[in-house]
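In this view, the complex is presented without one of its protein chains, the others remaining in place.
Now for subunit A:
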Amino acid sequence: MEEDASMKFFSDQNTSYADILPPREARARIEVSVLNLLRALNSPDPAISHLSLINRKRSNSCVNQGILTDVSYIFLSTSFTKSSLTNAKTAKAFVRVWKVMEMCFQILLQEKRVTQRELFYKLLCDSPDLFSSQVEVNRSVQDVVALLRCSRFSLGIIASTRGLVAGRLSLQEPGKEPVDCSACGSSGFPISGDLNLLDTTIMTSDARYIILVEKHAIFHRLVEDRVFNHIPCVFITAKGYPDIATRFFLHRMSNTFPHLPILALVDWNPAGLAILCTFKFGSIGMGLEAYRYACNVKWIGLRGDDLNLIPEESLVPLKAKDSQIAKSLLSSKILQENYREELSLMIETGKRAEIEALYCHGYNYLGKYIATKVVQGKYI
């Protein structure tokens, strides 16, 4: 994970990123913040210094268009927002950041980890006038990430294990027997939330494709039918919106097997495309961590030119939320032209469709559909 600063191109030096640190270093960064505050208080001209947090708004997001590589990503640049005690609007947020750091410090000292919900209750009991909801806690945690430039995981917060993998892949954790992901039954092999573990897992594969699946039900169908034996591939799902661990895993696979195209199978609706884009470019909300896991993901289905394969009744109207997501995606600087066209088609017709719509041709049609598209290279 070390990057030699002198090798960075000019644009890279503008990237803000969160490090993945062992507990000792995370604690050290907290201590440094405290020392800085004390130093300012102790100086001949005492003051309560403000906190400089990396700005997590769209205005600070930049796009790195891959020219030499074909990976583009969103990253947060070096614009800061100030959080200070003297400003009425940010005063509470200012204190919350310190509280969260104190709590995380204690937890790291005990060499433990904590779930976000447990963190909420601890903070609720400790300072009920500062924290009243889970949302506030989550936001403050992201503020700490933006301040200390270290990942949530480094602060001792447990990540959930959402992702699953199945197919022509063998995973070996250090000191353990290798696990064959093609013999996982129909449930697939869960992707661990422990990023350190994922980093040291040895991967071997004879697959020719990596296929990302949006929904658990579709993943289950494909794995049950052993489609990875008809098309030599590895299936990965995050069961919806991708979490960091699944993205990390995908990125590692991409690095280990750089010649394997990554294809995404999502519903034909703005939410599905948003999920694809998160795998592909990263996100602004987790901008400090997410950028490093961007991968060159291609869209295999469900797409506009597949609509003639599904019955009329399976095209249902877009919901209000869909329109919002579509608008947000269209305004993004990074979205490529052909994806924009697909979104425009969704908005114009006002319709969306799920992958299951293909089942009207029989349940083994899905495997054939993917195989045909893969063989004909029909992915964008």
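Everything below uses one rule, namely that a residue touches a chain if its C-beta (ideal position, glycine included) is under 8 Å from a C-beta of that chain, and two chains touch if they have at least 3 such contacts; residues count from 1.
We adopt the following convention: contacts and distances are computed from a predicted model.
Missing from the rendering is one chain, named in UniProt as "Meiotic recombination protein SPO11-1" (options: "Meiotic recombination protein SPO11-1", "Trafficking protein particle complex subunit", "Phospholipid-transporting ATPase" or "Putative sorting nexin-7"). Among A:His50, A:Lys92, A:His216 or A:Arg252, only A:His216 touches the chain that is left out of the view. Here the missing chain is touched by one residue of A:Arg113, A:Arg149, A:Arg208 or A:Lys368, and it is A:Arg113.
Taking the complete complex into account, A:Ser160 is the one of A:Ser43, A:Ser160, A:Asn196 or A:Asn255 that touches the chain left out. Summary of contacts with the chain left out: across A:Asp45, A:Glu313 or A:Glu348, the touching residue is A:Glu313. Here the missing chain is touched by one residue of A:Ala183, A:Ala320 or A:Val375, and it is A:Ala183. Subunit A residues in contact with the hidden partner, per the touch definition given at the top, are 107, 110, 112-115, 117-118, 120-122, 124-125, 128, 158, 160-161, 164, 176, 183-188, 190, 216-217, 219-221, 224-225, 311-314, 354, 356-360, 362-364.
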